[in-house]
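This is the structure I want to talk about, given as structure tokens.
And then chain A:
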Amino acid sequence: MADFLAMGGYAEFVWSAFGVWFACVIFNIVSARRRMRASIERATVAAARQRHRATRKMRQRHDT
Partner candidate 1 sequence: MWTWFHKLASPPHFYRLAGLIGPWLLWPSLLLLAVGTYGGLVLAPADYQQGDGFRIIYVHVPSAYLSTTIYAVLAVASAIGLIWRIKLAHAVAAAAAPIGASFTAVALISGALWGKPMWGTYWEWDPRLTSELILLFIYFGYMSLRASFEDLNQADRASGLLAVIGVVNLPIIHYSGMWWSSLHQGPSLKTLDAPSISGDMLWPLLLLIAASTLFFGALLLSRVRAEVLDREQNSRWIQDLFGDSAGAG
Partner candidate 2 sequence: MNPGRFFIAIVRRELQIAFKRWSDLLSPLVFFVMVTTLFPLALSPQHAVLRNLGPAVLWIAALLATLLSLNALFRADVEDGSLEQLVIGPYPLPLVILGKTAAHWLLNGLPLVILAPVLAVTYYLPVEGVRALSLTLLLGTPTLSLLGAAGAALTAAVRQSGGLLALLVLPLMLPVLMFGARATDLAGSGEPIDGPVYLLGALFLLALSLLPFASAAAIRISLD
């Protein structure tokens, strides 16, 4: 195990390269998730606003 971790003397280079790679993989998953959530939130707000406008228009028509 210690042999494996030592990577034949190249430990710092091999492990930091793999570390950066996996950090990038995780970062991409997290940021794609976050992007999706933000867009869903915006769409929900837009849909609510749209419906609000529609009901108000209907009410105005009803009043007149």
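Regarding candidate selection, all candidates are chains of the complex that A comes from, given by their letters.
Basically, a contact is a pair of C-beta atoms (placed from the backbone, for glycine too) under 8 Å apart; a residue touches a chain by one contact, two chains touch by 3 or more; residues count from 1.
Treat the numbers as computed from the prediction; the structure is a model and nothing was measured.
Only one option in 1 or 2 touches chain A in this complex, and it is number 1.
Chain A makes touch with candidate 1 in their complex at residues 4, 7-10, 13-14, 16-18, 20-21, 24-25, 27-29, 31-33, 35-36, 38-40, 42-48, 50-51.
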